[in-house]
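Got a structure here, written out as structure tokens. Questions coming.
Presenting subunit A:
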Amino acid sequence: MDSVLNQIGIENYIFLSVALFCIGVFGVLYRRNAIIVFMSIEIMLNAVNLLFVAFSTYHQDAQGQVFVFFSMAVAAAEVAVGLAILVAIFRNLGSIDVANLKNLKG
Partner candidate 1 sequence: MDVSFILIILLIGAFATYFSGDKLAPKVALLFGLVSLGFSVYLLSLFNAGQNIDFISAWITKPSISFSLKADGLSLAMLLLNTALTPLIIFSAFGNEFRNAKNFYALILFMSFAMAGTFLAADGLLYYIFWELALIPIYFIALIWGNGDAEERKKAVVKFFIYTLAGSLFMLTAFIYLYGKAGSFLIEDLYKLELSSQEQLWIFLAFFLAYAIKIPIIPFHTWQAKVYQKAPTVGTMLLSGIMLKMGLYSVIRWQLPLAPSAAKEYMTIFIALGIAGVIYGSIVALRQKDLKKLLAYSSLAHVGLIAAGTYTLNLDGLRGAVLQMIAHGFVVVGLFFVAEIIYRRYETREISEMGGIRSQSPKFTSMFMILVLASVALPSTFNFIGEFTVLYSLSQIGIIWAILGGTTIILGAYYMLRMFQHVMLGETNAKLFKDVTTNETIVLVSIITFLLFFGIYPKPITDLITPSLENIITIINR
Partner candidate 2 sequence: MSTVLIIFCILAAVTLASAFMTIFTKNPIHSAIYLVICFFSIAGHYLLFNAQFLALVHIIVYSGAIMILMLFTLMLMNLNKEDEVHKPRITRLGAVVSFLLIISVLIAIFIQTKPIVGPYDTTGEDYQSIKVLGQVLLDQDNGFMVAFEFASILLLVAMIGAVLLSKKEKSSK
């Protein structure tokens, strides 16, 4: 079977991941809604996952894909806990605006 990479090229995947990742970063910085921030983080994670899979194919090695599984597991855990925290914050503060979370102030 012919590899897709012969037709698409690994560079394209790299640029795609970079673009996706930067959109994630931008979202984290730009939005104040904590849930959107979360979504941005998910986008960043997926950008990396995508790259993993691309390189897995490139090297013809399953390990890259296996790693994506772990990454997903972690992401799932992260989202579960993170959202729980958000709920807790929302209960306490009545909002999930990250601009209001200034307890880190020294």
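Everything that follows uses one rule, which is that a contact is a pair of C-beta atoms (placed from the backbone, for glycine too) under 8 Å apart; a residue touches a chain by one contact, two chains touch by 3 or more; residues count from 1.
Selection criteria: all candidates are chains of the complex that A comes from, given by their letters.
In this text the structure is predicted, and so the values were computed from the model without any measurement.
Asker: Among 1 or 2, which chain makes contact with subunit A in the assembled complex?
Answerer: Here, the candidate touching subunit A is 2.
Asker: If you look only at subunit A, which of its residues touch candidate 2 in the complex?
Answerer: The contact residues of subunit A facing candidate 2 are 1-16, 18-27, 29-33, 35-36, 38-40, 42-43, 46, 49-50, 53-54, 56-58, 60-63, 65-66, 68-70, 72-81, 83-88, 90-91, 96-97, 99.
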